[in-house]
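Every protein chain but one is kept in place in this view of the complex.
Chain nomenclature is as follows: A and B, assigned in order of appearance, with residue numbering initiated at 1 for each chain independently.
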Amino acid sequence: MSDTHGHGPATHETTGQAEAEGHQDPHAVPHDAHHIQAHLRLYWIIGGVLIVFTGITVFLSYLDFDKWFGGRGWNMGIGMLVATFKVCLVGAIFMHLKGERPTIWRFLYFTAFFFLGLFLLTALHWWDPIFGTTYNER
Amino acid sequence: MQIPYEVQARPDTGLYNAKLGIWLFLASEVMLFGGLFSAYVFLRLGAEPGLWPRGLLDVRIGTFNTAILILSSVTVVLAWASLKMRKFNEYRKWMMLTIICGAAFLFIKLAFEWPPKFSHFGAFIRKDKLAEYEPYLGNEYMRSKKLEPRLEISGHLHAVEVDVENADPAALGQFLEKRHLKVLKREDEGKRLEVEVHSPADAEALGRVLGKITKPDEPDPRMREASRTLPGVKILAFEVQPDPANEDPTNEDNEKPHFNPRKRNPLADLIHIKAGDVDTWSAFVPRHSTYLATYFMITGLHGAHVLGGVLVFCFLWGPGAALYKTNPEHLANRVEVAGLFWHFVDLVWIFVFPLFYLL
Partner (left out) sequence: MSAHVGQERHAPHDDHHELGWWRTYIFSTDHKTIGIQYGLTGLAFLFLGFMLMLVMRWQLAHPGQPIPVIGGMLQAIFGEAAFSRDALGRMGMLTQDGYNSFGAMHGTLMVFFGIVPAAFAAFGNFVVPLQIGAPDMTFPRLNMASYWSFFISCVLMVGSFFVPGGAAKSGWTSYPPLSGVADMGVGIDPFWNGQSLWLVGMIFNITGSLLGAVNFIATIIQLRAPGMTWMRLPFFVWAQFVTAFLLLLAFPPLEAAGIMQTMDRLFGCSFFMPTGLITSARDAMGHAAQWAGGGSPLLWQHLFWFLAHPEVYVLILPGIGIVAEVIANNTRKPLYGYKAMVGAIFVLGFLSFIVWAHHMYMTGMGAKVAAFFQTTTIIISIPSVILLTALLISLWGGSIRFTTPMLFAVTFLPQFGIGGLTGIPLAFNAVDLYLHDTYYIIAHFHYVVAPGTIFAIFAGVYYWFPKATGRLMNETLGKVHFWTTTIFINGVFMPMFLQGMAGVHRRWYDGGAAFDLISKVPVFGRNSLEWNVVSSYSAFLLALAQLPFIFNFFWSIWKGQKVGRNPWDATTLEWDAPSPPPHGNFDKELHVYRGPYEYSVPGAEKDFTPQTEAPADAPKPQVTEAVLVK
């Protein structure tokens, strides 16, 4: 085609903090990092909570809620509830979602909607067939 | 030419490029695993009663792996924090711990979890022959308790009874020798053999031994080969050392997943299963049932993501760490982004563990 790596001057942006705050040392702790020290203990605590809840998950699996409450789905529901709680902890604290920018949250809302759409609508089809036409009579 | 906002955040969005990029990628990964999980839901809800097993997986290993992954999530966020606080040696320590945890997860899965399945045999009995195997299936008891029927006999495949009348003798001999299989019994002038096998894979391969050439005078070698009888070796029966669930089918305890798995009794009588009574048989491989297919697929794909994460961490610990000298904030961003991916992998496992191992 043509010379695409020509000699036009390009956007010039510095890479490090060096010129940002008037030639500061890039290895100096940035000002937004001071509160991180306070979070370290939180990370360990959350890790511990997650391990404890893993144990709780295993323990709960020995109890048969379907028998107690009748009907199907109780065991699955409670198991998923505990898992969701753990996932929220990981997301909020480890993935810094708590306090994350709205842009990221917006991506997640839409993703969650489409994720649920995939699940629910596929399941809806399953629960609402015309008898005699699907391969599995229910 | 420098791409802006690689390190510093763009003021109006408050994000640097890679963070935006990784969250977008994670959104697509949510949809990927969402597709897989919706397949799991669809297949499980649609499974015929008796065809969705429980208690096949080792809960101890699963729990331990879950704990390792949670620990690695903690260490990776500590690695990032160390970088932000410009403590390079701390960073390397925590990163190495993360790598070790990830590698341990994979090692345990590939060395202790998957291989035992490949030598575990299972045969689904045909619906019309279920009554004959009632002592091992206990379906009357299941019916009385309104539980799902048991359709499978599983355990260790000790030996197979085969009809070798149509087998190519040279091929058969070579096969037995190569796999070090003993012939336990010879009957019917050597037309029927009982061959001891080490695993279901041996039995499958035995079933594929070439048949006799029926047109030995055919000049064209390809036509000669095509004239072999098919199948060469016919499997007539299986000798199976049963799992606890089949040895004691009315004990409900054997159905559930247990932290301490029930061990197979090595002194139990062998069950003789006629091949004609079997619907499908295999090792506990993806082919065995939709349950195992889904299990291997999801844990396999998850494992591939773990491997990818470990490789990226190795880079960031090793050659990639050189970036610290020139631009430590950039390295911190890279570690944060890789850590986000890793947390997502942990997240998926938090769902996989109860769904497959416990429920």
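Methods note: a contact is a pair of C-beta atoms (placed from the backbone, for glycine too) under 8 Å apart; a residue touches a chain by one contact, two chains touch by 3 or more.
Model, not experiment: these values are computed from the prediction.
Set against the missing chain, the residues B:17, B:199 or B:265 yield one that touches it, B:17.
Contact between subunit B and the absent chain runs through residues 1-5, 8, 10-13, 15, 17-18, 20-21, 24-25, 27-29, 31-36, 38-39, 42-43, 46-48, 51, 124, 207-208, 230-231, 280, 282, 285-290, 293-294, 296-297, 301. Residues 1-14, 19-20, 103, 110-111, 113-114, 117-118, 121-122, 124-125, 128-130, 132-136 of subunit A touch the missing chain (whole complex, contact as defined above).
One rule holds for everything that comes next: only the chains that are shown with their structure count from here on.
With centres set at the average Cα position, the gap from subunit A to subunit B is 25 Å.
Those residues of subunit B that touch subunit A in the complex are listed here as 1-8, 13-15, 19-20, 23-24, 27, 30-31, 34-35, 37-38, 41-42, 45-46, 48, 59, 63, 66-67, 70-71, 73-74, 77-78, 81, 84-86, 256-257, 259, 326-330, 339-340, 343-344, 346-347, 350-351, 353-355, 358-359.
Partner subunit B is touched in their complex by these residues of subunit A: 10-13, 15-17, 20, 26-30, 32-33, 36-37, 39-40, 43-44, 46-47, 50-51, 54-55, 57-58, 61-62, 75-76, 79-80, 82-83, 86-87, 90-91, 94-95, 101, 103-104, 107-108, 110-111, 114-115, 118-119, 122-123, 126, 136.
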